[in-house]
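Report on one structure; see the data block that follows.
Other chains dropped; remaining ones untouched in position.
Chains here go by letter, A and B, matching the order in which they are written, and residues are numbered from 1 within each.
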Amino acid sequence: MKLVLTTEQQELRQAVRGFLAAASPLPAVRAAMESDGGHDPDVYRRLNGELGLSGLIVPEEHGGSGAGYAELAVVLEETGAALLPGPFLATTLAAILLREAGDKELLPGIADGSTVATVVLDGNRALNGAEADVVLSIDGDRVRALRGGERTPLTTLDPTRRQALVEPGGDVVAASAEGIARARDLFAVAVAAEQLGVLRASLEAIVAYGKVRVAFNRFIGSYQGVKHRLADMHCKLEQAESIVRHAAWAADEAPDELAGAAALAQAYVGRACFEVARDSLLLHGGIGFTWEHDAHLFYKRAKADEVLLGPPRIHRARLADLLEL
Amino acid sequence: MDLEDYRQRARAWLEANAPGDRAEGTPDENGVAAAKAFMAKLYDAGYSGITWPQRWGGQGLTQAEERAFAAEAARFTLPTYVFSIGLGMCGPTLVDLGTDEQRGRFIRPLLRGEEIWCQLFSEPGAGSDVAALQTRATATDGGWVVDGQKVWTSVAQHADRGLLLARTDVEVPKHKGLTMFVVDMHAPGVTVRPLRDMTGRAHFNEIFFDGVHIPAENVVGRVGDGWSCAVTTLLHERLSISSGVGMGGQKDNPVAFEALRTSVDTGDPVVRDQLVELYVRSRALALFNQRLAQETKAGIFPGARGSAAKLLLAELTMFQADLATSLAGPEAVAYPGEGGAGGGLANAISLAPAMALGGGTNEIMRNIVGERVLNLPPEPRTDKNVPFKDLKTSGGLPS
C-alpha cells in the first residue's frame, strides 16, 4: 500500500498548484463564475495544453499520458482546493468511464482538450451539462454518447460549477459491465479527491484568518474555542488524505480493494469536507456570511459535492454490503 | 378598563385595520410608505408604545395590555419590520438615557412611524468585540465630526436616524473612549451601501461616514460613557430577540421535522432514525423555550440562560438544513423553478449559518453561558487598561 506521494507526484502537485494560483486565484474564480460560460476558456486551454491535464489518464494509444489514478487524485485535490470553475471534473468523469469501458473514439478528443464531455449521474442531471460537447450516459452495461440533445441549465447552490438537465441516450460508444462498475467506484474516488482539496483549502483559510484576526486584543487563533476546533479539523484532514491516497492506490494497484476503498472515501471524506467547510465559515464570524468573502463558495461546493453521487447514505449502505454486515 | 375588554377592542381594531397581504423582511419604497401609513393609524389608535411613558407619546399602560395586544397581533402579519430596530432598541435606549429634549424630539415620531431608525455599532474589525470599534468622532465647533465605517446594519437604506457608537478618545482604554450619538441618516457624508450576503440577497447594509457633522445636543448619555449606553441598547436587543426565539418560523420551514416527514423516504430505517434525531432535538429545544417562557411569566428572569437557547437554535438550524440536504441527495442543490426538485433546501442550507452568526457567534454564546450562568472564571484580559491606540488590530484586514 502506498500512502505517500512519490517525487514525481509531488512535482505534479506543485505544477498544478502553482499554475492555478497564478491563472485561477479566487478573484478570477469569481469573475469566471459570473461570466456567460461559467469558466475561463483560456485557463482550460493552458491547463489542457501546457499541463496536459485533459489527457492525464487517457491511455497513450489514444493520445494521453496514461497516468494512474494516484496522479489524477493529486490533480483533483488541487482543482478542488482552487474551486476551479467549469467542466474539469465532468470531463474527467467522462474520461474515467470511457477508459474503463474501453472507448476508442472519444478519448482522443478528450485527451487533446477539444472535447468537453460529461456524464449523466442521476436520471437526467449532469455537471456542466449545458457546456458539454458530448453527454455520456450509462445504459445497463453500455455507454451511450449524445452530441446535442436538449439541455436545460439549472441554477444550483454551488455558483462555481454549473449543472443542467440533459437528455441521456445516443450511440453506444463502449460496453463493459465490469468497466462500468469500476468506473462508478472511480467516480467516488475522484469526487473524494476533489473534496479533500476543498477541505484542505477551507482549513487553510480559517487557520490563516486565526493568525491575523484580532478580538479582545488577541488573535482569535489563540483562543482554545477556535484552536481546538481547528485541531479537530486538522485531524479530519489527515484522515481524509490517508483515505484518498489509499483509494487512489487501490484504483491503480489493488482492484479487489477498490470498491471498499471508494465507498469508504465517500462515506468519510464527503462528510468531513462539509463539516470543515461549515466550521471554517462559522469561525470566520460575520464576514464569513458575506457574498464578498470566499468561505461560502467552499461551503456550497462542499455540500454540492457531498450529494453529487447520491444521498450520502448510499455510500454507507454500499460499505455495509461490501463488509457483509 | 378591563383586560378582556382591551383585548376585544384590540382584536376588533386589528380585524378592521391589519393589511391582508403578507409582508416579510425589508420592503421596497412603496412598501415603506404603506408601512408608515399603517404605523400612523396604529399609533393614533393607541397601540404603538403601549407601555412607553405617556409624557413622551406612549400609552403608559402595563405589560398585561402589551401582552394582550401581542397575542391578538400574532394572528396577523403586520408591516412593522422597518420599525423594529427603533421600537426594540433605539427608542428604549432614549427613554432610559436620553435628555428630555431628545425624548421630546425623537420618541413620538418613532412611535408613529414617521421616522425610521437603525443601529450603528458593529464594524468590520469589531464584531464579537464591539468595543474595539474604530469609527472616530472628533470634537468640533458646536458638535462632532464622524469618520468611519459600520456594517451589518438592518433597514439602514430606509432609515431617517441612527443610534451611533463612535470613539471620541483613543488615549484611554477601549471601553472608556466611546460616545453614543443620534445621527441624521440624511446628513451629508453618510453613504448607505447594501451588503450582499451568502444567499445572494442584501438583508444588511454597510454605512460609510465621511466628515459627517453631528450637533452637540445629539450626544446620548455622557461623552466617554458610550459603552454603558451601548450595554443598555444591547440588553433591549437581547430581550427583543430572545422573546422571538422558539419554534417560530418552523411552520413553513422546508427542513423542519414536519416538512421532512412527508418529503423523505421513511421506509428506510436509517432515514427514519435520523428523523427521530431531528424530532428529539427540535422537541428538546422547544420544551426548553417553553420552560423559559413559563419561568419568565412566573417572574424568574432567564438572563444569560437565553444565550443557551440561542446557541441551541443556531445548532438546530444548521443541523436540520444539513440533514435535509443530505437526505434529499442531488436534488437538494437546485433552486426551485429551475427544473430542479430541490424546493427550499438550497436556500435553507445557504441561510443556515445566519442564526449562528447574527446576535453573537456560537463561541460568544458559550462564553456567556460559561461565565454568566456557570460563573466560570473569565479569560485573562489584556485590553482592559491599555490606551486604545496601543491595542492590537487585525493585521492585513480592512478595519
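Methods note: a contact is a pair of C-beta atoms (placed from the backbone, for glycine too) under 8 Å apart; a residue touches a chain by one contact, two chains touch by 3 or more.
Because the structure is a prediction, the values reported are computed rather than measured.
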Legend entry - Displayed chains are single representatives; whole-complex counts: A x2, B x2
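Just so it is clear, only the chains that are shown with their structure count from here on.
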Inset, instruction - Would you mind pulling out the distance in Å between where the CA atoms of chain A average out and where those of chain B do? - result: 39
Legend entry - Sites on chain B touched by chain A in the complex: 122, 124-125, 127-129, 132, 151-152, 195-198, 200, 268, 270-271, 318, 322, 325-335, 338-340, 346, 349-350, 353-354, 356-358, 361-363, 366-367, 379, 381-383, 386, 391-397
Legend entry - Complex contact set, residues of chain A against chain B: 121-122, 125, 152-158, 163, 165, 212-219, 223, 225-226, 274, 278, 281-283, 285-293, 295-296, 299-300, 303-304, 306-314, 316-317
